[in-house]
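To start, I am sharing the structure in question, which I have written as structure tokens.
Excluded from the complex is one protein chain; the other protein chains are retained at their positions.
Right, chain A next:
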Amino acid sequence: MDRVPILKIGDILLVSIQIDMEDQVALQLQEDLADRVVTTGCHGVIIDISGLDIVDSFVGRTLATIASISRVLDAETVVVGMRPAVAITLVELGLSLPGIRTALNVELGMALLARAKADERAGDSEWDEIDDEDAETAADAQP
């Protein structure tokens, strides 16, 4: 079975998917990435899908799951390089990839991760978001 390589660049893990993945290969990547996030302590994951000419619901779900797993392990995931035709097809398929951050290319993805990290250091953003959500929930609960 093919395996998708994972490269470590500084504080980021970079995955560039260049093959038409069997479902098992996608699931293996999910496991491999979780392991590498833990063993390297990286805080960012970039998944380059510019080599993919389609993203179906299985691969879409795998990307969303990778993002969720990484977040639980204290790493942010950015999916980069989606082709325009793939974006059009994904939306028509009904898959809008909620919870996944995207950027147009690897460079912009790295900038996005750097910004997220800087925000986190400044101690705002994430906690503010949670506070806001709590406030909204509380407001909804009011009669």
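Here is the rule we use: a residue touches a chain if its C-beta (ideal position, glycine included) is under 8 Å from a C-beta of that chain, and two chains touch if they have at least 3 such contacts; residues count from 1.
Criterion: contacts and distances are computed from a predicted model.
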item	value
Chain not present in the shown complex, as UniProt names it (candidates "Electron transfer flavoprotein subunit beta", "Anti-sigma regulatory factor", "Rhodanese domain-containing protein" or "ABC transporter permease")	"Anti-sigma regulatory factor"
Residue among A:4, A:69 or A:95 touching the omitted chain	A:95
Residue numbers in chain A that touch the chain omitted from display	20-24, 53-58, 60-61, 83-86, 88-89, 92-95
